[in-house]
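What follows is one structure encoded as structure tokens, with my remarks underneath.
What you see is the complex with one protein chain gone and the rest in place.
We call the chains A, B, C and D, going by the order they appear; numbering starts again at 1 in every chain.
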Amino acid sequence: MTALAQYAILLGLTLGTVAFVYAVYALARVIGRVQPEPGKDVPATAGTLSRDPVWVRYHAKYYGYALLFLAFDMEMAFMYPWAVVYREEGLVALLDMGVFLAILFLGLLYGWSQGALRRQ
Amino acid sequence: MIGARQGALSGFRRLIAGAMARDLCVFALPGIDVARARGIDLRAANLRLTITPRHASVLLFLGSLPKRLEDAAVVAYAQMPRPRAIVFLGAGDLPDGLHADVIGELSQAGLINALDELTKIISEGAFAAQVQEFDAPALQTRIEYTCPMHPEVVSDHEGNCPKCGMNLVPREISAGTAHAAHATPEQEPAMPPKSPPQATANHDHSKHTSAEATAKYTCPMHPEVVSDEPGSCPKCGMFLEEVKGEADHEGHDHHHDHSKHTSAEAAAKYTCPMHPEVVSDEPGSCPKCGMFLEEVKGEAEHEGHEHHHDHSKHASAETAAKYTCPMHPEVVSDEPGSCPKCGMFLEEVKGEAKHEGHDHSGNDHSAHQGHDAHASGASADGIEPQFMSMIELTEGQPVSPDGLIMEWIDVPFGPFFPGLPGGLGLDMSLDGDSVAKVSAHSLVSAGELLAEGATPPEKFVERLAAMSPLSPVSYRQLACLALESAAKQEVASSDATARAAAVERERIASHLGWLANLGAQTGFAMLERRATNLELTIRDANMDHIAALDPEIASLLARLRKSHMLRDKLSGTGHIDHCSATSGPVARASGKDDDARSDDATYIGLGFATVTGSGGDAAARLEQRLAEIEQSCELIAKAEHLSLPEPAKIGAASGEGEAVVETPRGAARLTLTLTDGMVTAADIGTPTAAHFTLIEAITQHAEIADALIAVGSLDLSPWEMRP
Amino acid sequence: MELELLVALTIAAALFGVGLYGSLSQTNLVMIIMGVELILAAALINMVAFWRYLHPDVIAAQMFVLIIMAVMAVEMAVGFGIAIARFRSRGSVEMEEARELRG
Amino acid sequence: MTIAIVLLAVVVGAYLVAVLERWSVHGQFSLSGPAVSALALLGRESLLARTPDRLFFEAGPILLLVAGLLGAAVIPLAPGLIITDLATGALFLNAALAYVLVALIMAGWGPNGAYGLIGGWRFLGQFIAYAMLIVMPITAVAMRAESLMNTQIVLSQTQLWNIAYQPLGFVLFVVAAMGLAWLPPLDLPSAPGDLAGGVEAEYTGVRLGILRLARMVIILVMASATVTFYLGGWLGPVLPAWAWSAIKTLIVAALMLFGGRYVPRVREARYLAISWKLGISLSLANILLVGVIALVVPI
Partner (left out) sequence: MTLQVIFLAFFGIAAVWFGVVVFRTHSMVRSALALLFSQTAIGAMFLVMQAEFLGVLQIMMMATEMSVMAIFMVMFMMDPGGMGAMDMTHQKRLSLRAGAVGLVAALAVIWLPDWGPIAATVPSAGEQIKLLGFELLGRSMFIFESAGLTILTAMVAATMVAIAPQSETANKGARDGA
């Protein structure tokens, strides 16, 4: 099977899943429609009608982690090809990646020391 | 079935109805804690508990609800998807508008019978050819429009926000809700200049004139800052000066023709040619550069007005006279020239550049079509006239501990929140996922102790016990002791011991119930299961039975003491310093040697000694309750009998009595007056009232989960609150 | 037979145009970062297309793609860091208001 | 044909996971239970909040299911019994499951309800905590297998399963996998006790059914990924290959589902701190350890 055929299968799987879901929705629709009633379509908050919009500027307290994550995550892009040839390259690979990871870990340690790794 | 879905029951629908009948998801009111206290085990009845009415198909009422909880029950019912059923256990009435599909007895057997019946009803009636729309007064709403950025801007019409020009978005509020109640209290003082809270909807002008017109204060440097109260300017900190510009407006008809008072108003304004932000009511020199102020006939001091006038009358004067700097939108001049800040040429703007601060929300916006047209015309390049300053938005808003200014959302937790006692309502203002502000209220608070004047003692005892379903025995004991003290009767010491044993049994059950709640709250399923089972067994267990349960209790306690993850989750949460108002396990966990039992002769006879902990956080309270469970087991073992407190025959005695009982939540104190064998006056102090006041302090800046655990660790009983 | 290459490059050009428009027209720092991301994504497509259709034997092109991806991530991290700092000190990340700092 | 068999296996597996899940959460062991619930959910109303982001609300569960199934597509059940054996299979699994995050953000944001919103953003924090712990152990696995192809990864464990070769990686991966599938004690986005359902709170009826199905598929995929990466996949004596896959997957799924019963939910701040301070250090140590072993020992 060529690579392109495999991607085609994956695309087909995606589309098939969507089709399946909509088929189920259609079946549910046949069973009955939603009876429109007051209060029913308001977000449920434990017995209170909560109508205030909640789409406001949200304070994510983990943004220190998020910033480090954005940069640190890129490391993975380099690690996968490295891992695949690791055994063939041997010690060179170990040292090379050791330096790379040490550099990144340094950044992590800096962030840690400055309080990026905490709830802000 | 009243909550059936529309549709004829046939074929496939019959199959589905059968499945629905077997798949009962229950939302229990007022809460699962009450179910346990009533000895009802929902899991044993093969029910699945849901955490939100959205996932439930059965609304289960455990007895009739207090009046204030009825609306919430109606809302919960309305939010369930159809088909939905109501099961009512016990005696009493359902909230108005709801009708039970099945009524049963308030007991485990009653529940199981009711469910049998319900299964039949659902499989036959999940679909009905004709269904009725469910509606109730609690669900009535009206639509109002608000600016997403300026929550204080509220209008009854669609339109644009007078502050930023954004489209107002519709939102619903309960029909009875006042506008003021919806504006976030925090945000109101932060935005004083631009929106007097009255500037809302189609109000009656006669109502608000004097307060609004007389009480204006403005900053000498920032004329846009207008406040109803004296104070300092949020921008520069200078003292606000009083402005009397509108004092004579009082009582006016606001739908006036402007010709009536334009001269008086316009004459009063002077501004500096170099510093257009300098506006004065009197001629003089500019505080910034010393130049003479020039007279302006614009609307500079119009803010705070209600513009129910026809804009066309003075539109020309207003729109023609505005010039603004493309880089500094706050620089607005009536004449062409250069910007005092950067020297760039001012551009002509025909929009609402200096309109900010006006409040148009009450106006008929159709009159503003002209402005909108101008706005689009001016948006070619440079600053949009609608440009909204984010700095202004965040100015003066509360700052989070990390220095960022975010928006708060008001989220109700309760009265039917799975992690909290049923009937407890927490209204939290959340800053992201942490609590900025909280207000707690009880929707199940006890009513008057004496319903109809003089009450017979027996009835009084029952009433008090029924008013606190989470710990009825303790309150029964309290009532009996107070009655005996009023009637000057002595109880035989063996009886007293037996009663104390009953109170201790309830303490074990109550603490186990708290553990079960903790398990539910923290997703610790094993704890929830074991504690629930033990609580249900021990509530009605006799002496032998309790002794037999001892090893099981001990093993649960040992398991909890070993749980590092539980300790990790609880420690540091909800810290309380040594606080005089607290009592019960909460006080003892922070090292306070306070226990009503230590003065009680009966307990002294049993060898009681107060157990205290240290730490004062949720982990310490867990530790304390575990220790108290052990202690109560020992006390029961020493007492030889166990019997529920019954009021002694007190005849026609008169007098005043007082009693204190250490309930599972702390010391409760009852004073009552007995007149000719009838209770004529009574007053009660419960531990929960003091603990309610702690909520705010222990949830400050905590993450929601931590905050809820902190509140949960207080073991509040909203039933004990007085209205 | 160079249609594939042209299609890919045209798409990249279109993304570049959209990204350029976005980064110039947006008033908010965060939105400007999004525009830059799109421009960099266009560069990614170009690199991959050149590798695939012109020099499939030069694997350094793929290396270059990895570097561009790293640049995207780095740009975002620093950009958001600046956004947080600016927001903390000024209460806004609007570029219009950033310019006021000069005056 | 293969595709049909694998999809059937996924359906059956998800059903069994649902049985296990029901047992662990509600204490009801019932083989017919999930089917009854599914039918009942089909028949209930599927409500829409009034001013929602309708697109996101609808897309959330669907994207979740798509992500789960795409993840399942690269997991080998037996030699040849795999939908697509991509050369970058292990990476593709990660890529597909990254969309779990996107789906939950959509599901949380969509209905404009407070609990869901908080749940969705919480899951982003949770993701930041587990993301590195799921990719770094996989790197160590790939180092040994010299390939990202999942069948290669299984075959590389012929002599010794990775659970023995890199136990540290196994522990980290399982914990991270539980975070990904938001299983207790890491069920922060739905947190019954403190968010009353969170991202799931506004879903009812058939949409809730799809959401639950998707969740079961994701649990199944995480369990079978654990089996593929650490427990030798289909390898095993006597029984046919597919049976080994099935048995191991169900055992891992049961462990994941029941493990959460015995511990309280982890605080989000704590989870983030532990993952970054301890978890990343450990996974780097794991890579280093595997690197040294791989240079010394030729298996």
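Convention: a residue touches a chain if its C-beta (ideal position, glycine included) is under 8 Å from a C-beta of that chain, and two chains touch if they have at least 3 such contacts.
Just so it is clear, the model here is predicted, and its values are computed rather than measured.
The undisplayed chain touches these shown chains across the complete complex, A, B, C, D. Interface note for the absent chain: among D:A18, D:L64, D:L86 or D:I153, the touching residue is D:L86. Although one chain is not drawn, its touching partners on chain A can still be listed: residues 3-4, 7, 53, 55-60, 63-64, 66-78, 80-86, 89, 92-93, 96, 99-100, 103-104, 106-108, 110-111, 114-116, 120. Although one chain is not displayed, its contacts with chain C can still be listed: residues 1-22, 24-31, 33-35, 37-38, 41, 44-45, 48-49, 51-57, 59-60, 62-63, 65-67, 69-74, 76-78, 80-85, 87-89, 91, 93, 95-96. Contacts to the hidden chain, counted on chain D, fall at residues 51, 53, 55-56, 86-88, 91-92, 94-95, 98-99, 101-102, 105-106, 109, 112, 121, 124, 127-128, 131, 147-149.
By our rule, only the chains that are shown with their structure count from here on.
Each of B-D and A-B has its own count of C-beta contacts, and the greater count is at B-D.
Computed centre separation for the pair chain C/chain D is 32 angstrom, with centres defined by C-alpha atoms.
Centroids built from CA atoms put chain C at 20 Å from chain A. Shared interface positions of chain C, defined as residues touching 2 or more other chains, are 84.
Chain contacts: chain A has residues 31-32, 34-35, 40, 42, 44-46, 50, 53-55, 58, 60-61, 66, 68, 73, 119 touching two or more partner chains. Residue ranges on chain C touching chain A, taken from their complex, read 66, 69-70, 73-74, 76-77, 80-81, 84.
Remark: chain B residues 5-7, 12-13, 16, 52-54, 72-73, 75-76, 78-79, 81-82, 127, 131, 133-136, 138-141, 148, 169, 171-174, 182, 400-402, 404, 406-418, 425, 431-434, 703 touch chain A in the complex.
Interface residues of chain D, counted against chain B in their complex, comprise 24-28, 33, 35-37, 39-40, 42-47, 50-51, 114-115, 117-118, 121-122, 184-185, 187, 191-197, 200-205, 208, 260-270.
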